[in-house]
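The complex appears here minus one protein chain, its other protein chains still in place.
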Amino acid sequence: MKKKLTTVEFRGTPEQEAKLLAVIAKYEGVDGKMMPVLQEAQDIYGYLPIEVQKIIAEKTGTPLEEIYGIATFYSQFKLNPNGVYSIAVCLGTACYVKGSQAIIEEISRQLGVEVGSTSPDGKYSLEATRCIGACGLAPVMTINGDVYGRMTKDQVAGILAKYR
Amino acid sequence: MKTISELYAAKEVENSKTYPVLVTVGIATCGLAAGAGPVIDKLKELASGNADVCVKQVGCIGICQHEPICEVYVNGERFTYVKMNAEKAARVYEQHILGGRPVEEFMLTEKGEPVQNLMGTTFMKLQKRVAMRNCGIIDPESIDEYIGRDGYRALAKVLTEMTPDGVIQQVLDSGLRGRGGGGFPTGLKWRFACSNRGQVKKYVCCNADEGDPGAFMDRSVLEGDPHSVIEAMAIAAYAIGSDEGYIYVRAEYPTAIKRLTIAIEQAHRYGLLGENIFGTGFNFDVKLRFGAGAFVCGEETALMTSIEGNRGEPRPRPPFPAVKGLFARPTILNNVETYANIAQIILQGADWYQSLQCPGCAAGTKVFALTGKITNTGLVEIPMGTTLRTIIEDIGGGVPNGKKFKAAQTGGPSGGCIPASLIDTPIDYDNLAKIGSIIGSGGLIVMDEDTCMVDMARFFLDFTVDESCGKCAPCRIGTHRLLEILDRIIAGNGTLEDLDKLEELATYVKSASLCGLGQTAPNPVISTLVRFRDEYVAHVVDKKCPAGVCKNLLRYRILEDKCKGCTACARKCPVGAISGTVKNPHKIDTSKCIKCGVCMATCKFGAIVKE
Partner (left out) sequence: MDVNVKINGKDYAVKQGMTVLEAARVANIDIPTLCYLKDINEIGACRLCLVEVSEGGKPFKMVTACVYPVSEGMQILTNTPKINAARKTNLQLVLSNHEKKCLTCVRSTTCELQRLCNEYKVDEDYFKGDQPKFAIDASSPAIIRDNNKCILCRRCVAACKTMQGIGVIGANDRGFDTHIGCQFEKDLGDVACVNCGQCIVACPVGALYERDDTDKVRAAITDPTKKVYICTAPSVRAQIGECFGYAPGTDCEPQMVEALKMLGFDGVFDMNLTADLTIIEEANELISRIQNGGTLPMMTSCSPGWIKYCEHYFPEFTENLSTCKSPQQMFGALMKTYFAQKEGIDPKDIFFVSAIPCTAKKFEVGRPDQSASGYPDVDVAVTTREVGRMIQQAGIDFRALKGTEFDKPFDFGSGAGAIFGATGGVMEAALRYAAEIILGKPLEKPLETPEIRRQNGSDDGYRTATYKVGDLDVKVAVASGTKNAKQLLEDVKSGKLDVQFIEIMCCPGGCVNGGGQPYQPASVRNTVDLRALRASVLYNDDINCDIRESQKNAAVWKLYEEFFGTPNSHKAHEVLHTSYIKRGL
């Protein structure tokens, strides 16, 4: 799956940056440091935005593209932070046939967030999932674990209003 | 710990610790997921202040569907309680531990009778545990308990009594072959890397990036007996002349990571890792590196490029890792289960190891992860050469729900299927290769008559397409095109020409790909095409899925004579495809039906059929 770039504004703190610099310093001179550095950087920030990768590139003398290539190779590295509200729309067969594609597009439109990424304000992340096994309720979506079934496009606005 | 006598003394101390009552709770990932946390908490709470009762955590014993599992050892007797929770634990404590009356209703049953402990079950009786000998027995976070079970004695033995070449010879003689997939003789791998000891930097690596869907024996060993891996790596390092090791473990295994971290720290504290081990001048240290979600990193060269801090893309071989591996140095790489056998081979000898398997088969034992349509799911360690029939019918307890056994998939996405007609095949490397499959890492998925083999092949291929690294053209493009062809067939749009193309392309991808992932990715397709070609033909010619799995080829139909007109199905149908009036037979509009099966599950009269 192609990784989506984030549009969320970077909100890194000086404390986080100090931690990151400490991590980079800890691995100074260590062979093959890039994986642990990226993993620990993601532990600090929750994801690996360009601002973080730039710091790593500069401090380790590694081309930024090389780091980005690594970050997009491994599925555990995230380019988008989790939203405050994490929305998942089921695109399993049953839901798809019942129009979940239109639902996810509607959500994407209303929130201005691309599928597979997080809204610029960091509030919403939107993803398409495989079948979640609630075909009888199709189409289904979940927001932070709350399940909404038999969705129609018209209901999207009302439901999202609860999570503003 | 500077001398071997200190190690022996530590063993004595450990083994002199006895408790009137010992209670163990399996705290591995599977146990934790099933709710073992509250069980051990409850038992510890109840036993606090009771000096006679020791409650401790252990690793996974292997019988997954019965987790959480708690065992009580009292007066030399062992009792196994399964599917525990906090309340049940309280009752075991009151009635059994304090009251002396075992709680039969929490025990396993076989043929309707309660079985006092796991060892009395057919599931365990047919197993021989070498790699998993300590799993479920010792506290994996206690180096003392490992030492109490002869831990680090093998390392002491090689460092003081054996030459490096002698170690390699013993491993060679044992006949041990790689347990991770390739099945390459372990001793030979070590021998290839043994030249110029002490003159060049070398690495000893452990592949703990277990990624096959359905295989989890390595996780179980790491969570249940981490020191066995560390000790074996030190032995390997001595054998080839290395002083540094890496364990590459999947990040998805947090419990294993935690226990490895503890184990490495303890081994350091005891002087069993570090400099001048046992005063012999031998130095060895182990570092942990974590995967980040890339199945291909289980391939040896990809694993090394990943440790080096790159995209985990495989490199062409030669040069082989024994010549030019990690950081361009001679390197050996074995997987967790392989290492878990080493200490026992050193202590008990090559002949002992060669006596474990069934006659005429590859040496030793192999752990299989038994899953799918089988009564007993879990990890089973069995002598090489045990027949598939024994595994499925005896150890596995057979296919449930009276269904017929159809085939077993071994080796996960790299393997093939073994049809029911070959159920008496003794399972070892060569026998499986002969019938077009592999042992692989030991996943064994049992399939019954309700499994569609085309769908199964698609499932595995979908996985490898997702996990292809994208470096070489045959795998990057070829597996994707294979998947597209399978999708066409499953959707009912396939042609006979597609079958030929499928076969041609699968054979090509297998022969031309850069690494093991691509070279084995087509196996599930090839083996199902060979064994179950009729199912493929049914999909493309008759546009039917014989197992009734492929939705596009299914029709749900209401049998008029059985339908009572209760309307239940019509109400449940998510797409409103069922129409009819009360007390009159209903009808399904197949153009609207999405084949979700809700109607069939709802009907109380068996009036809905899938065809």
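Every chain is named by a letter (A and B) in the order it is written, and numbering of its residues begins at 1.
Quick note on the criterion: a residue touches a chain if its C-beta (ideal position, glycine included) is under 8 Å from a C-beta of that chain, and two chains touch if they have at least 3 such contacts.
In this text the structure is predicted, and so the values were computed from the model without any measurement.
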Among the chains presented, those that the missing one touches: A, B
Selected from B:291, B:396, B:474 or B:546 as touching the chain missing from the view: B:474
Touching the absent chain when the full complex is considered, from B:94, B:113 or B:466: B:466
Hidden-chain contact residue, picked from the options B:311, B:531 or B:595: B:311
Contact residue for the chain not shown (choose from A:40, A:66 or A:114): A:66
Where the missing chain touches subunit B, by residue: 294, 311, 315-316, 318, 465-474, 476-478, 480-481, 484, 501, 504-505, 508, 511-514
Residue ranges of subunit A at the interface with the undisplayed chain: 1-3, 5, 50, 53, 57-58, 63-69, 72-73
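Keep in mind that, in the parts below, only the chains that are shown with their structure count from here on.
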Whole-Å gap between the CA centroids of subunit A and subunit B: 30
Complex contact set, residues of subunit B against subunit A: 251, 289-294, 306-313, 327, 466, 469, 551, 572, 574-575, 594-596, 598
In the complex with subunit B, residue positions of subunit A that touch it: 1, 31-36, 38-39, 69-70, 73-77, 93-94, 97-98, 135-138, 150
